[in-house]
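Below is a slice of the complex: some chains, not all, each in place.
Residue numbering begins at 1 within each chain, and the chains themselves are lettered A, B and C in the order written.
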Amino acid sequence: MKVRPLGARLLIKPIQEEKRTEGGIVLPDTAKEKPMKAEVVAVGNLEDSDVDIVVGDKVIFSKYSGTEIKIEDDDYIIIDVEDILAKIED
Amino acid sequence: MKVRPLGARLLIKPIQEEKRTEGGIVLPDTAKEKPMKAEVVAVGNLEDSDVDIVVGDKVIFSKYSGTEIKIEDDDYIIIDVEDILAKIED
Amino acid sequence: MKVRPLGARLLIKPIQEEKRTEGGIVLPDTAKEKPMKAEVVAVGNLEDSDVDIVVGDKVIFSKYSGTEIKIEDDDYIIIDVEDILAKIED
């Protein structure tokens, strides 16, 4: 199944960061903050947007924005391009 | 009875996915999440929209948007084209 | 008494569908859902609207929109044309 975003939307895959306590214990999901980093998986029509984002970019997105969907048991978000706050460059 | 959407609206038919527990039990409707996939059944006037959607397309739509109606005992939704988030391509 | 809608409004007459239980019992009004079908009785000025609706059309309208009025003991609704979701063609 392939999901193609419509309009000025993106399909992104949240990046869940591992979080260890100072003692080195890995925290379970429920103890972590909502992730705000994601990788861009598919891009809709960004012609009217002056933002350059391509598949593979890593981005920071506005918490609680977008719509969560499940594709083959993985979590994705369909999100308006204007809710992408920044690009991450390593 | 034929329903023709007016303006930039679509008539869509939600696709209820079967959901089995790990043990293989099919969950009844009330235990499932609200479906977000649908098939496009009829299309209004999309001239002012830059989105290409045709009858038969499978789409993901924004949960809780649109108006639910019943046509001959089946459930449909009349929805603004801007609430269609993505197309599904198999 | 004749009511002529002003602006991009319509006068519509809700169609109350008979609803029988499987056993054939006709349900009283209070047990029915709010009707969403109506017949167009009078049309205001739709020049700026790109929707073609004429008197006699059967339409589906957005629940809870419009203003209910009584004309000679019958219930009508004055409603914006943009709250008419679809036309019904038999």
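Methods note: a contact is a pair of C-beta atoms (placed from the backbone, for glycine too) under 8 Å apart; a residue touches a chain by one contact, two chains touch by 3 or more.
The structure displayed is predicted, hence computed values, not measured ones.
J.: For validation: placed chains = 3, all identical. Expected total copies in the complex?
T.: The whole assembly in this structure file has 7 copies of the sequence.
As a working rule, only the chains that are shown with their structure count from here on.
J.: Just say which it is for the chain contacts: an open line, a closed ring, a star, complete, or other.
T.: It is a line, because the chains touch in a row without closing up.
J.: As a quick test, compute the distance in whole Å between the mean CA positions of chain B and chain C.
T.: Roughly 24 Å separates the two chain centres.
J.: Hey, how far is the Cα centre of chain A from the one of chain C, in Å?
T.: Here chain A and chain C have centroids separated by 44 Å.
J.: So which stretches of chain C touch two or more other chains?
T.: Answer for chain C, listing residues that touch two or more other chains: there are none.
J.: For chain B, which residues count as touching chain A in their complex?
T.: Those in contact with chain A are residues 36, 50-51, 53, 59-60, 62-63, 82, 84-90.
J.: Can you tell me which positions in chain A touch chain B when the two form their complex?
T.: 1-7, 9, 11, 44-45, 67, 69, 78
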